[in-house]
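Note that this complex is displayed minus one protein chain, with the remaining chains in position.
And now, subunit A:
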Amino acid sequence: YPLFQLGGPQLRIFRPNFFMLAVRPGVPQPEDTVQFRVSMEMTKVDIKNYLEKIYNVPVAAVRTRIQYGANNKRNHKNQRVKKPDYKVAYVQLGQGQTFQFPNLFPEKEQDAETRSFDDFKDKYMEREKQRQKGDPRRGGVPDWFGL
């Protein structure tokens, strides 16, 4: 960004090319905290303005950190493969709002047909396993073993 001097024009961005990705936090966060993955060039002020102006979300505080992507994996040529770095922003919402990351993959209710089919499948697999097993009196020893 161009450096701001006292009395100079304030930087205004009209169509930002930034993208913010709301992610599920890896560790439990307080109720008013939302976790985002943002572009590496965004600052805390940028994030606050972005959410307030574009999405009308009241923002009380923003904290950011840069997550270093590891460089340990190797490809077939034994070159190191880097996972990209990314910036994580923890945004605390204002006006007492709370946010809970939704469950994107809820368990679907199975209808009677699928349930009965699943039961049938399980019973069949059990029967097959029983058939594969040999005489229980041999204690797990294969039947080709012997004199």
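Worth pointing out:
Going forward, contacts are C-beta pairs under 8 Å (C-beta built on N, C-alpha and C of every residue); 3 or more make two chains touch, one makes a residue touch a chain; residues count from 1.
Heads up, the rule we're going with is that contacts and distances are computed from a predicted model.
For the omitted chain of this complex, the UniProt record lists the protein as "RT30 protein", which is one of "Ribosome biogenesis regulatory protein", "Mitotic spindle assembly checkpoint protein MAD2A", "Aspartate aminotransferase" or "RT30 protein".
Taking the complete complex into account, A:61 is the one of A:13, A:40 or A:61 that touches the chain left out. Within the complete assembly, residues 27-30, 32-33, 58, 60-61, 63, 92, 94 of subunit A touch the chain that is not shown.
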